[in-house]
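Only one structure is covered here, and it is reproduced in the block below.
Rather than the whole complex, this shows some of its chains in their spots.
The chains carry the letters A and B, assigned in the order they are written, with residues numbered from 1 in each.
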Amino acid sequence: MTLRLHSMFIPRRILEDKLKQFLVDDVGQGDVTAAAVIPSNLPVRAEIVAKENGLVAGVEEAVVLAEYLGLKTKVKIADRQKVKNTQVILEISGDAQAILCVERTMLNLLSRMSGIATKTRMLREKLQKANSRARIAATRKSAPGLLYFDKRAVALGGGDSHRLHLDDMILIKDNHLAIVGSIEEAIKKAKTNASFSKKIEVEVTSFGDALKAAEAGADIVMLDNFSAKQAKKACKALRESGFCNLILEVSGGINGENLLEYAESQVDIISLGELTHNVKALDLSLEIIKKN
Amino acid sequence: MTLRLHSMFIPRRILEDKLKQFLVDDVGQGDVTAAAVIPSNLPVRAEIVAKENGLVAGVEEAVVLAEYLGLKTKVKIADRQKVKNTQVILEISGDAQAILCVERTMLNLLSRMSGIATKTRMLREKLQKANSRARIAATRKSAPGLLYFDKRAVALGGGDSHRLHLDDMILIKDNHLAIVGSIEEAIKKAKTNASFSKKIEVEVTSFGDALKAAEAGADIVMLDNFSAKQAKKACKALRESGFCNLILEVSGGINGENLLEYAESQVDIISLGELTHNVKALDLSLEIIKKN
């Protein structure tokens, strides 16, 4: 199975706008330190260096952000590549005040995305070693406002982005069912009211409900908070009931420890909120290289 | 020592704007699931429930976001209060489609802020038990675009927000010094060029440099990546050199394990990037309460 590509394409200028907002959030009325102690128009060179091992994600964003500020860049380790402690990921050169002003914003993004990608890749490799065909997927449990970047980091780590918006799939969850009353009714409404272009996924908490959802025509059934054992049994039974094209997702309480237990089932998708909800940023730093 | 208040005041309408952006990021062209399966104008009641113990932060934001959408709220556990697993933090009532649409955005914010506050409080209590007078402080290592919310969560946890913008203190770091050359020169420039309204902090990596910074008139000296032992020695020596009003900050490599070792020194501020860079969101869920 080859590496998956990025799962979204967004034009560079639109990306610039998103990145600019991060910078604006930090800059305020100006970087008073750079203004006070650093000469204007002084060209320098800097390196972003890894301080631990990991998988790199967000270099493209860092390059766009740097170039947006008129800086030049040289990528040493690209998105989706592994980096080792002390290795240089990106060289940046240009105006010293600009580099110092953007330093923290750039590192915050790159280290968060790399942290997410590193964990995603680690879990994915676990599955691959166990010869599982299941995919690791993200949820919508991102940091507020960071759906695009968190999802992209998961994709760069080899995971599946799952829904990108509330507008791109029907996902009927426990709270919808609490209101509608029955799985059959909910799916019927979805089929009648929603566009044919959307898949329909239903979150269930029992095998019985999974069967109901499959029979009512769900494209995807999410087994929520099933133990690995329950999930295995449910998947097997569903497949044996003839639902071969049904996509099966497990979610809830899955982590690096128990991942392989879930992978033993005939599940297609293993989604983990903690990919984006419990992020350990990869440790990176930016070093100005002494002038000579 | 009493609990510190929130460290910033931002008018509600400006806060609404920030929160709206988070919602827009998720909604896209609309919540197709709510539209397809949930009736319009159906009043329901929901509860945000803790699924683990922690310190609550972000309830005020959740309330503003809910009311922004025309929902009513009842706070059961307020910001800065502890919550136990299974306890209800917030009740929300109103239009079912609106609640389902905002559910994930609201939980993402509240669980991130509560996660940050919980860790901050835990470290702060450690210091208090050890009778340390040092303050726990955040850094600018927030998630991109979330400086306001991450800083506020730290404040709600009892920590110090540190700089809010690049515009609100002079902080001369290693990279500035790499360009300027000497600590004395950098501080002199800061004093000449920056507004009198700004404090001047210098990051140093040796006791010698700390002394230089103090003598050159820094308001704050940050001992960067000092071992606890080195920090203790340096603080003592600086105090004995007569720098009694100098604020001493330690930063770099400090965590829950070694915090108390650092607290033994005469340091004023202990800042930890991981407060906001390595966030485990507090586990929360929103439950629609069955209609009867």
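As a working rule, a contact is a pair of C-beta atoms (placed from the backbone, for glycine too) under 8 Å apart; a residue touches a chain by one contact, two chains touch by 3 or more.
Just so you know, these numbers come straight off a predicted model, no measurement behind them.
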With 2 copies placed, total copies in this complex: 6
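Keep in mind that, in the parts below, only the chains that are shown with their structure count from here on.
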Rounded Å distance, subunit A centre to subunit B centre (Cα mean): 23
Touching residues (chain side subunit A, partner subunit B) in the complex: 21-22, 25-38, 42, 44, 46, 96, 99-101, 103-105, 107-109, 111-112, 140-149, 164-176, 178-180, 186, 189-190, 192-195, 198, 277-281, 286-291
